[in-house]
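Note that one protein chain is taken out, while the other chains of the complex remain in position.
Coming up: chain A.
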Amino acid sequence: MTMLARKPAATAPATLSAPASFAALPRVSRLRPILAQVIPPLLVVVALAALWQFAASGPNATLPPPTKVWADARELITDPFFDNGGLDKGLFWHLLASLQRVALGFALAAVAGIFLGLLVGTSDFAMRGLDPIFQVLRTVPPLAWLPLALAAFREAQPSAIFVIFITSIWPIIINTAVGVRNVPQDYRNVAAVIRLRGPAFFWKIVLPAAAPYIFTGLKIGIGLSWLAIIAAEMLIGGVGIGFFIWDAWNSSNLSDIIVALTYVGLVGFALDRIVALAGRVATRGTSAS
């Protein structure tokens, strides 16, 4: 215990005292950093809303101003959970349907993408054989796959999921492969000295070292999925936020479209943050340092 006490005595109190004194600060000082984060975006939103109100208030305005959106779509904004049967549902149900498709398509893409990425990253043969094909296929726009998917599956639901899958898999494959190829030589040397080989080397060195790259791929992938699902749903119809927007356009409910777009943006942002958070937890804050 003497050894324990000797060295940390100098460092430990310093690190401990920081949060303690932080908590002792008056409440106003603690709120200040939070307010500094919240106030600027709030001001910008208010300013943009005012600008929009002004721009859309003229007699020749083609788009509704915020006040009109509120008046038209009040029910849609305040009650996202109503369900009158058919397609007449609250936005929550449309978003839920879209999210379910994304969840399934993205999960399949994550599993297949990480597997293929690991393969391409570890095997030169797989790399030479598969990489040119990946590089060509990844440039195909998501919606271009839809007719082919509809022809193959003959149903809307699996076709939409396939579009999600094929859209989000490329960044996952490519980032995983790069992560595997970039395992630092230092770590390989350590593994060589302790004779860590085969599957153990893979699980204990390659996978953790590549994890930050894999999560970068997943983060890009989830963003692309959300972009693709909206477009795909516009074409396939049924319950889903994409078709909701298309339906609103067909019935000239511009206010509904604006509300839906806001929700789409917020959900996309949330998805991005959730994957980023999962990445931080999984790489335990040690990412590519």
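Everything that follows uses one rule, which is that a contact is a pair of C-beta atoms (placed from the backbone, for glycine too) under 8 Å apart; a residue touches a chain by one contact, two chains touch by 3 or more; residues count from 1.
In this text, contacts and distances are computed from a predicted model.
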{"item": "Which of \"ABC transporter ATP-binding protein\", \"Acyl carrier protein\", \"Metalloprotease PmbA\" or \"NADH-quinone oxidoreductase subunit H\" matches, in UniProt, the chain that is not displayed", "value": "\"ABC transporter ATP-binding protein\""}
{"item": "Touch criterion as defined above, residue of A:36, A:133, A:151 or A:193 at the omitted chain", "value": "A:193"}
{"item": "Chain A residues touching the omitted chain (full complex)", "value": "3-4, 6-8, 12, 186-187, 189-190, 192-196, 200, 204-205, 208-209, 211, 283-286, 289"}
